[in-house]
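For this view, one protein chain was removed and the others were kept in their places.
Letters A, B and C name the chains as they come in the text, with residue numbers starting at 1 for each one.
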Amino acid sequence: MDAVTTFFEMGGYARFVWPAYGLVSVVALGLLVMSLRGLRCRQKELAALQERLPGRRGRVWE
Amino acid sequence: MLGLSTPSGFIKVSKLVSPWLWTACVLLIGAGLYFALFVSPADYQQGQTVRIMYIHVPSAWLGMFGYSVMALASAAGLVWKNPLADLVAKASAPIGASFTFLCLATGSLWGKPMWGTWWAWDARLTSMLILLFLYFGYIALQNAFDDPGRGARAAAILALAGFVNVPVIKFSVDWWKTLHQPASLMKMSGPALHPSMLTPLLLMVSGFTCFFVAVLIVRVRTEILAAKIRALRLSEIHAAQGSGVAG
Amino acid sequence: MKVARDARAIACGLNRTGFVAFPPTSAFRECFPLAGAVVLLWCRAMTKGIPPSSFAGEKLVCIRGERVVFTQLDFRLTNGEALLLLGPNGSGKSSLLRVMAGLLKPADGHLAWNGAPVTDDREGHSARIHYVGHHDAIKPVLSVLENLRFWARLHDPRTGDRTAVTALERMGLERLAEVPGKMLSAGQKRRLNLARLLAAPAPVWLLDEPSVALDRASVKVLEAVIAEHRAGGGMVALSTHADVDLSGARELHLDHFAAAPGVVTGIWA
Partner (left out) sequence: MKRLIEIIRRDLRLALRQGSDSVMVVTFFVLTVILFPFGIGPEANILERVSPGVLWVTALLASMLSLDRLFQADYEDGSLELLALTPTALEILVIGKVAAHWLTTGLPLMIAAPVLAVLLHMNGDGFVALLVTMLLGTPTLSLIGAMGAALVLGARRGGVLLSLLVLPLYIPVLIFGVGAIDSAVQGLDYSAQLLLLGGILLAALPLAPLAAAAALRQALE
């Protein structure tokens, strides 16, 4: 059991190592989620716009 | 390469490449984390805090890699008037800026136990701080214009001017650093890296780079669709005018 | 002696417009003034110092802010001709003039001066044109003469003050020569801007609604000046809503060249 706790203590530097890893993952995942959300809403917007302008369906990009 | 230079070409290629990139990214970072946290030994001086290096160095690398991608894309946008290159430059700026910020944050988290302060005017950290401001300048200039094309071209010139200045800034900061304080106590990445430390570092760097390219592709596709939406809206207004005046 | 001096003046005139029949070496001009004079008198008889030339644009496409303003537009101007740009607002009259002046790069198509593409020699093209836009580039603190002399010298550093003063007289501003720019009315400012056309001669005039803010008498002066310029072999491209009567001017309706409304426009087309 203590192997796990020693691992998480990081030789007493847990206060620095885990926040560092935590921060990197939060920012990276946040970046990813924001980018994907941006893509989703653009795709919905585009689909809605193309419904309204049937004449312009020429080249469908999504 | 030609397939990539047109928007529809880019979207086709990106659809093919994305899944591979994401799997490569997950595998590399997974293996990297495993090696970094469990296998590689603690540093005799720094103890366990050396593990922060495995995310600090890749972040620094992505910060600089992002800026070079931005500068190259801007050059392509300016020289060959390729609108897709402008979009790649615009998409890579926020990613590069976030990783430059992460590099500074992990740097100070690593510096605290070693130097006792959250911020040390170490030459590398200071250069990354300046790079972060170059990113902010680029992003602010990009969005400071109503016409996106105008913003993209102005920001492209700034990216090139900044790219030319980065080595001068790096040199002047190193020179300034050595003037005020002999070589810092703790060389950030330590002496020649022991292989057991090198493999996780390489895994993490390549994993981060895959992540960068994958997110870049997502953002570029978003920019392409945004441009398409703008074009459709304009043609909608144009059509309303057009039908009004039988040309 | 008057003939030799005259020859030199015309040689300078010719030299400026880039078609010097004379090798520019001053030594040659010094020792053969008489022969030079004979040749140039013949040129002078032809046209008042502006040699035959043509200014044309083929299949011009202009995109402003991701909107296609006009496509496949052709135009052609030769000595003495005038081109009247007509069309509703936003049909691209100003854009076309800016493309002709070289301020705005066309998305497609090219401009040619005597067949040679204009982009090869941007400075030469700038020396050949005068562009009058919506704004009158007048500094409020500089006097009328200082403003005019600055632009004349910038266009051609060799012009003396005499041409600036005669230009002012021609536009009826000689009494205001020392008045600072901020005291001028809109009409006077516009006339000062137009005086720039006369202060430093150039074959092609690109005028964007020049008659705005001008009173009846000034419009007459403008028409006379344009007629004189055309008689001297110059070319004029003019966009206007007021009825500036240009005898024998060809009309160019820009809405004939508008992009079809349905087409998806912008850089992705």
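Here is the rule we use: a residue touches a chain if its C-beta (ideal position, glycine included) is under 8 Å from a C-beta of that chain, and two chains touch if they have at least 3 such contacts.
In this text, all values refer to a predicted model and were calculated from it rather than measured experimentally.
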Worksheet item: Which displayed chains make contact with the chain that has been left out?
Response: B, C
Worksheet item: For the chain left off this view, which of B:I11, B:A31, B:A75 or B:L160 is in contact with it?
Response: B:L160
Worksheet item: For chain B, which residues lie in contact with the unshown chain of the complex?
Response: 78, 130, 133-134, 136-137, 140-141, 144-146, 150, 153-154, 157-158, 160-162, 164-165, 168-169, 171-173, 175-176, 179
Practice prompt. Can you list, in ascending order, the chain C residues touching the missing chain?
Written response: 101-105, 123-124, 126-127, 129, 131, 133-139, 141-142, 146, 150-151, 153-157
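Everything that follows uses one rule, which is that only the chains that are shown with their structure count from here on.
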Worksheet entry | Distance from the mean Cα position of chain C to that of chain A, given in whole angstrom | 57
Worksheet entry | Rounded Å distance between chain B and chain C, as computed from the means of their C-alpha atoms | 49
Worksheet item: So which bits of chain A are touching at least two other chains?
Response: 55-56, 59
Practice prompt. Hunt down the residues of chain C that sit against at least two other chains at once, touch-wise.
Written response: 262, 264
Practice prompt. Under the touch definition given earlier, write down the residues of chain C that touch chain B in their complex.
Written response: 65-67, 88, 90, 255-256, 258-268
Worksheet item: chain C touches which residues of chain B in the complex?
Response: 7, 83, 147-150, 227-228, 230-232, 234-235, 238-239, 241-243, 245, 247
Worksheet entry | chain B contact footprint on chain A (complex, rising order) | 7, 10-13, 16-17, 19-21, 23-24, 27-28, 31-32, 35-36, 38-39, 42-43, 45-46, 49-50, 52-53, 55-56, 59, 61-62
